[in-house]
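After this line comes chain A, so read on.
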Amino acid sequence: MSALSLLLAQADPSRVGVGHIQGGWEFVTASYVLTLLGIVLYATSLWVRRRKE
Partner candidate 1 sequence: MAEAAFQIADVSKRYGPRWALARLTFSLERGKSLLLTGHNGSGKSTLLKLLGTATAPTFGKLTLFGLDAVSDREAIRRRVALLSHASYLYEDLTAEQNLVVLGRLLGVADPPAAARAVIERVGMTKRADHAVRTFSAGMRKRIAIARLLLKKPDLALLDEPFGELDPEGIAVMEGFIRELRAGGTTVVLATHLIEQGQSLTDTRLHLAEGRTLEAA
Partner candidate 2 sequence: MPNWLANALLILPAGLLIAICFKRDLIEIGWKVMAVQAAIMLPVAAYLGLVWAPPEREMGDVYRIIYAHVPQVWMALLGVTLNFGCSLAYLMKKSWTADALAEASAEVGLYFGIVGVTLGAIWGKPTWGVYWTWDPRLTSAAVMLIYYTGYLAMRRFTENPDTRATWSAALGTFGIVIPVTVYFSVVWMKSLHQVQSTPKTVDPQMVFALRWAACAFLCLLITFTYQRYKVARAALAREVAPPEALSGPPPSSNDVAKVAV
Partner candidate 3 sequence: MTLLQDSPATRKPPGLLAATLVVLRKDLLIEWRTRARLNALVFFAISTLLLFSFALGANTTALRQHAAGYFWLAIIFASILSLSESFRIEGENHALEGLKLAAIDARAVFIGKALGNTVLLWGLGIVLAPLSIAVFDLKVKMSLWALFGIIGIGSMAISAAGTFYSAIASNARARDVLLPILLFPVLVPVIISSVGATALIFEGDPMGQMRSWTGMLGVLNVIYWALGLVLFPRITEDI
């Protein structure tokens, strides 16, 4: 199954043919926030461990 046919199956019926996924900003936001959170948390954990040594 190709990626395209799956995409079409998932898309809103009225948009079939346009092939666009509209919106989805919440997923983008979630990704970037998660990345930021990861960096902050990991940096903090490294800083704490460096302090302990």
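How were these candidates chosen? In short, all candidates are chains of the complex that A comes from, given by their letters.
Points to keep in mind about this one:
Heads up, the rule we're going with is that contacts are C-beta pairs under 8 Å (C-beta built on N, C-alpha and C of every residue); 3 or more make two chains touch, one makes a residue touch a chain; residues count from 1.
Worth saying up front: this structure is predicted, and the values here are computed from it rather than measured.
What touches chain A in this complex, out of the candidates 1, 2 or 3, is 2. Contact residues on chain A toward candidate 2 in their complex (touch as defined above): 1-4, 6-7, 10, 19-25, 27-28, 30-32, 34-35, 38-39, 42-43, 46-47, 49-50, 53.
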